[in-house]
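One protein chain omitted, others in place.
Should a chain be cited, it is by its letter among A and B, assigned in written order, with residues numbered from 1 in that chain.
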Amino acid sequence: MKRATQSTETPQVGRSVPRLESWLKVTGRAEYVHNLRLPGMLYGKIFRSSVAHGRIKRIDVSAARALGGVHSVMTGEDVRRLVPDPYYGPAFHDQPVLALDKVRYVGEPVAVVLASDPHVAEEATHLIVAEYEALPAVYDEVAAMTSKAIVHDVLKPAGTFPDLKHFKGRTDTNVALDFHLRRGDAKKALAGAHRVFEHRFRTQQVMHTPLEPLVSVAESTETSLTLHTASQSPSFVRSEVARLLGWPENRVRVRVPYMGGGFGAKLYIKLEALVAVLSLLTRRAVKISLTMEEQFFTITKHASTFRIKSGVSADGRIVARECEVWWNGGAYADIGPRITQKSGFTAPGPYDIDNVLIDSYALYTNLPPAGALRGFGIPQLVWAYESHTDMMARALGIDPVEFRRRNLLRDGRPQATGTVMRDAAIEKVLERVAVLLDWKNPFDRGSGALRRGRGIAVGFKACVSPTTSLAAVNVNADGSCIVYCSTTDMGQGSDTAMAQIAGEVLNMAAESVTVVHSDTDVTPYDMATLGSRSLFHMGNAVKLAAEDAKKKLDQLRNELGLPADAEIPDIFKRKYGMQAGNVVGTGSYVPTYKSPDENGLTDSATPFWMVGGTGVELEVDTETGRVRITRLVNVADVGTPINPRIVETQLSGASIMQLGFTLHEKMQFDADGQLRNASLAEYKIPGLLDIPQEIVNEAVVAEQKTGPFGAKGVGETGTFSVSPAIANAIEDAVGVRLTSLPMTPEAVFMQLQESK
Amino acid sequence: MRREIRFRLNGEAVSAQVAPHETLVELLQEGFGLYGARESCGQGLCGCCTVLVDGRAVSGCLYLASLVEDSDVRTIEDGGELDAVQQAFIEASGFQCGFCTPGFVLMTRQLLDEIPDPSEDDIKHYLSGNLCRCGAYPEIIAAVKLAARKRKGV
Partner (left out) sequence: MLMMKAGVLRPARLVSLRKLNLDSISNGKDGVLVVGAMTTLRELERSAAVKEGWPVITRALRTLSNVRVRNVATVGGALAHADPHMDLPPLLSALGARATIAGPQGERSAPIESLYAGYLENTLRRGELITHIEIPPLGKRRAAYLKCTTRSADDWPALGMAVVLDGGEARIWVSAATDKPTRLLAAEKILKGQITDEKALRQAGAAAAEEVHIESDLHGSADYKKQLIRVYLARAVHEARNAVH
């Protein structure tokens, strides 16, 4: 593709620029870590625990080691030779590089076989024998609160987060965070309410299944380590691996090319610490590529239980709400405690409620670890509070849209934390969903075995805070431009958006801007690509960096006596006598933030709010329980879109992903914690035949005043409200209420039977 | 136990030493440095490993390399300029992360060879063995329709 540098007055933001990497992707030439082979590289294959909770008595690797072609076999004890305290994690230092002393879930990595031929390594894993002394296990998040089975003997918070410090050294508990918010007096208001409603909801454990499974490669010398990894958080990987090794960060380099999907699966440390240690132990390059099956044993989405209770006044106003949420974090905390708090405080939903009580608990259990998955806990919460909202409206005989209108949290009003809402178009989103569903007019309700219904839901999210992004923008002597940032493009289109932002500031066509992929030796620090934070945080940083470069160019024009409209190449020619030199602008962005007080309250909880509403029209086959979505309407407040087309595809794609989590995806465990469906043959994700007949995606006219050119994040927004909108539509169609995900045909049918 | 096979790869006569258990994807990656066909689900369900053998799409992760002996093998890397299908996928935003895209492009080529003017139902059924976790399905359907129009020169 030709990449001429063009100076242009055409606006670059608000334009649907095709992705910069389009050619690479349609020709199969995009670089993924999956493709990387290094000279002398060893392949690692992982031997995994077969028990959910047990003390390791013996690991016999002798037969594996003796197999022809095997280079070596490593266990946790080998890791300990290099790293005396080999535990990592963003919230707790609880996860060993390879299991030590104990295993805590079925599928936990226990040993690794290394060989030049991956088939040999795989073969050898079958020759390893491990013996465990079984320990009692706990799988349910609510049971974990009081269970005698304790997953971790002693809690070891990472020390990064102030609200986790008091967990240090705790024993006899599975609680990895308890977040409490108290605003007004919920108990009293409930006691005095006209009507009180209480419901309990469940969500199931699911997996991201990025089609490029997790993969990392390490190469090392005596004093340096390079990781090529499919990671959404290269800066975190660098600091955490450096910490484990006791090295300064400048000796660890982390490179991330394109990623074949991430959705939160590729955050923090996954395989990186393991390949790093293996490379240092063997002095060889080491690659570990997980299979699709192995991904299910690596990171998942939290199952959850949510008890919600609301008091409503005689005029249909919600006067009090109590929320109790239990998050099933699995065997290692990963980022679960942050989800518990950062998402926990939005549990009362986008409603203006004076009296709120929230208790949100992160629990350890003996299941594969859970972390972030496209929404950071928000889809689980919206599922509960928007189902609850509809159930109350129906019980009160108020139209569900009207009931929401009466209670909506409007700009200028304080959210549960006390933070005043700004630039959150909740009302606009609700009203647009209603218009697009033609809510005020009657609806064809079907006949015979096929009954039709429609439903609406609106959810919101506070972007995680505080987080930092830095960027650099380099203008070369020929006038071409390079953006350096550690935001990783896993398909969300960040490269294109950053090019548009830089191009807008510098009057260059976005197509002519190059975005350097994350390389911690080259690209500046970024907290991570997660939680829809990048467009806002990194977008602001890139904008600042581009403005800095522009200012420097203007200064040069001035110093050199050039006219204000002098072309960039002429500046450098004048300055250096030839095409030479460059100008680098830098930008850093960290929003204001205030930690919550002892009541969970703060006046600055988040830099921006994301709002997503969904409307659904569907058909229920009352004989089989099968639900067919005929129309899906996604409406969002994304601020002012930088790239309207990409925004639309993000909303659409997120909603389709959430459809899978809503209607059929579920990790199925047996009574011993063994996963029964760890493959795409038995864990079915939505395909082309599963998408709704019609999907409408719309961004309301809005502006995030603090965002780059009025924009904010969108990656997760489309997931928020899909599940409750479907449950609400099912009740509308056939009069039964489902309170547990997924809503399989069988679940719907059984509910219909029960209601008879 | 390796044996030599000869076949045509993207129009060129080639030979390779293959082991009996080796899959076509492994051969393409290890033997020829072609990474456009890639293993993901490992079970023939996702289509990321799609390769055309004698004009028929196969799952390269389940297809034994030794079976391509004397065959004509085409991968996404075949050809120079973008064809109508690839152009249509770009114009219709028919991908996000791009990992599944080569498979969708190759399957679409085969679909349009067989059914030049496919209905939406044809498209959904023909491509139902290709998964896209980014959920770009509506855009992919639009891309296939656009590719059909482009091929007809409309």
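Definition applied: contacts are C-beta pairs under 8 Å (C-beta built on N, C-alpha and C of every residue); 3 or more make two chains touch, one makes a residue touch a chain.
Note that this is a predicted model, so its numbers are computed, not measured.
When the missing chain is restored to the complex, the residue among A:R317, A:K594 or A:K684 that touches it is A:K684.
Residue in contact with the omitted chain (choice from B:I5, B:A57 or B:A84): B:A57.
Mapped onto chain A, contacts with the missing chain fall at residues 122, 126, 623-624, 660, 664-665, 668, 676-677, 681-682, 684-687, 689-690, 744-746, 749-750.
Even with one chain removed from view, chain B keeps its contact list with that chain: residues 20-21, 42-45, 47, 50, 56-59, 61-64, 67, 107, 110, 125-126, 128-130.
Here is the rule we use: only the chains that are shown with their structure count from here on.
Listed in rising order, the residues of chain B touching chain A in the complex are 21, 29-30, 34-38, 40-43, 45-46, 48, 75-77, 82, 86, 89-91, 93, 95-102, 105, 123-125, 127-141.
Residues 18-19, 21-30, 32, 34-35, 37, 119, 208-213, 258-263, 291-293, 490-493, 645-646, 649, 652-657, 679-681, 685-689, 691, 695 of chain A touch chain B in their complex.
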